[in-house]
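Note that one protein chain of the assembly has been removed; the remaining protein chains are unaltered in position.
Now for chain A:
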Amino acid sequence: MHLCVRARMSIKFFQIVQLAYWRMGSITDDEVIRKRLLIDGDGAGDDRRINVLMKSFTKWCHSNFSPEEGFSQYQRMVTSLAQCEFSMGKTLLVYDMNLKEMENYEAIYADIEKSITSAHEKIAECKKEIQRAKRIRKNRQEYDALARVIKQHPDRHETLKQLEALDKELQQLSHIKENVEDKLELRKKQFHVLLTTIQELQQTLENDEKMESDDTQESPMENGD
């Protein structure tokens, strides 16, 4: 009973407020009509049910029914009341559900915001990585290109070894040359000595022959005297 009265009173109160606004002119006719339709349209079943309940209650109180009819009327009113209560319970649950949904959505929204910012950061990081990788690749390529050119030239160790061998050979040959020259000098000197000795001997022999021939010329001249 209190429930119906409270419900009706709240609706009536709201209607009074609407009327007051309309009187003051701060709300238009359309608004009033719309609001009324909304409220009444929404709770069409409920409001009618409450009105019917009130009417049947007053009729039941005032009129004289036979006990069965009165009882059946009473039953009908109780069912009607139960229906109203059920409807109210349902609306409350829906309201709770809506609140929880709102919270849920807020949480999801915050999550998505966070993941967007982290994705942005990751993208920036990846961009830096790619720049670094490009630089590294360029350096590697340049290194490879130079290495290819360098490989075309002969190995330094080999060349050095070849140079060393050639040096040694050169030294050996010059050594031999020196030796040969020394020998040549020695032989030249020996031959010179030999030749001078021969010449001197020849000179001595010639001198001797001359002296001998002088002697024989002198002796026949002495005999002739």
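Following the convention adopted for this analysis, a residue touches a chain if its C-beta (ideal position, glycine included) is under 8 Å from a C-beta of that chain, and two chains touch if they have at least 3 such contacts; residues count from 1.
Here, contacts and distances are computed from a predicted model.
Missing chain, UniProt name from the options "THO complex subunit 6 homolog", "NADH-ubiquinone oxidoreductase chain 4L", "Myotubularin-related protein 12" or "WD repeat-containing protein 73": "THO complex subunit 6 homolog".
Only one residue in the set A:69, A:85 or A:142 touches the chain that does not appear here, and it is A:142. Residue in contact with the omitted chain (choice from A:12, A:34 or A:134): A:134. Touching the omitted chain from chain A are residues 131, 134-135, 137-138, 141-142, 144-146, 148-149.
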